[in-house]
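All protein chains but one are shown in place.
Showing chain A:
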Amino acid sequence: MTSTSTEVEPAPVFVDQTGQRGRRLRGFGWLVGILCTGCVVAMISGLVGTQSQAPAMKIPGTANTTPPGQYLDAPLPAAPGAAEPGKGTTATAAGSDDIASDPASTADGTAASDATATTTDGAAAADSATVTAQ
């Protein structure tokens, strides 16, 4: 049988004699594929090739660099209990006459507050406060 006989015989299910449908769909498929490729490239570049460098920010020379331990406006004498229970910055209780002159006491004080300090910002990001806060 030759190709002329295919016109006599009914076309099998799904078969499109003209090929028109196939060409259209194939074109559409390529379009979708290329769109998807574009999306994937964009998303992957967004996931790996990002700019992590912070913008420049100039800090003026006037910025306060005095350590808090040398806070000069501290009252005399230190209020009892002001620096009591592991309240972060410590050397303050030393009072005005020997501010931070004793590095050992400073170091001890900070060390003592560490155990609590390291875990304080435990409020984890989303929805997990209960887990971390136990």
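Simple rule for what comes next: a contact is a pair of C-beta atoms (placed from the backbone, for glycine too) under 8 Å apart; a residue touches a chain by one contact, two chains touch by 3 or more; residues count from 1.
Simple rule for what comes next: contacts and distances are computed from a predicted model.
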Seminar exercise, completed: The chain missing from this complex carries, among "Inner-membrane translocator", "Xanthine dehydrogenase family protein molybdopterin-binding subunit", "Sulfate transport system permease protein" or "Glycosyltransferase", the UniProt name "Glycosyltransferase"
Exercise. Since one chain has been left out of the picture, which residues of chain A touch it in the full complex?
Worked result: 1-3, 5-6, 9-10, 12-17, 19, 21-22, 25-26, 29-30, 32-34, 36-37, 39-40, 42-48, 50-60, 62-69, 71, 73-75, 82-83, 87-89, 91-92, 100, 103, 106, 110, 113-114, 117-133
